[in-house]
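A short worksheet on the structure shown next.
For chain A:
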Amino acid sequence: MAGTVIGEGLTIEGDISGDEEIVIHGNLRGRLTTTDAVTVGGTAVVGADITGASLSVAGQVTGDVTASERVDIQAGGKLVGDIKAARFTIADGASFKGNVDMEV
Partner candidate 1 sequence: MTEASVIGAGTVISGHVRGQGSLEILGRVEGDVSVTGNVVIGAEGRVRGTVNGAELRIAGQVQGDLRGSIAVLLEAGARVVGDISAPRVGIAPGALARGHVQTDGEPALAAARVPTAVVRPVGPPPRVAPLAALSPVVPKLEAKPLVLPTKVEAKPPPAPAKFEVKAPLPPPPKLAPPKPEVRKPEPPRVAPAPPQAEFTPVRPLKPEPRRPPPPVVPVLSKGIKAKKKKSQD
Partner candidate 2 sequence: MPRHPHELSVVGSGTRITGRISGSGALRIEGQVVGDINVNGETELSEGASVEGNLHGESLDIAGSLLGDARSSGAIAVRSSAKVRGELRGAEISIEAGARISVRLETEFELDFGTAQKRR
């Protein structure tokens, strides 16, 4: 299982870009761009625009998210920002505030 994992105790201030899967359990303030899947864990606090193939949010994200495939906000997750994706789900118990554009 290759890819990037930002542990719970870690904080990144800046831009992350890559071509592989990225999993965040810590803090990110900046920008996140990848061509693969993005997972924001339950303990994560992200203040950044996110671009990826897909995005799963279980923690907190403040920023616009763009996914070529889908965006899923899990129960307990929170997204404040616009979504641009072909498909999206907002689970029961999830929190979302923003616009959605399904035209990709």
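One rule holds for everything that comes next: contacts are C-beta pairs under 8 Å (C-beta built on N, C-alpha and C of every residue); 3 or more make two chains touch, one makes a residue touch a chain; residues count from 1.
Regarding candidate selection, all candidates are chains of the complex that A comes from, given by their letters.
What you see is a predicted model, and the numbers here were worked out from it, not measured in a lab.
Student: Of 1 or 2, which one touches chain A within the complex?
Tutor: 2
Student: Enumerate the contact residues on chain A facing candidate 2 in the complex.
Tutor: These residues of chain A touch candidate 2: 2-22, 25-27, 30, 34, 41, 43.
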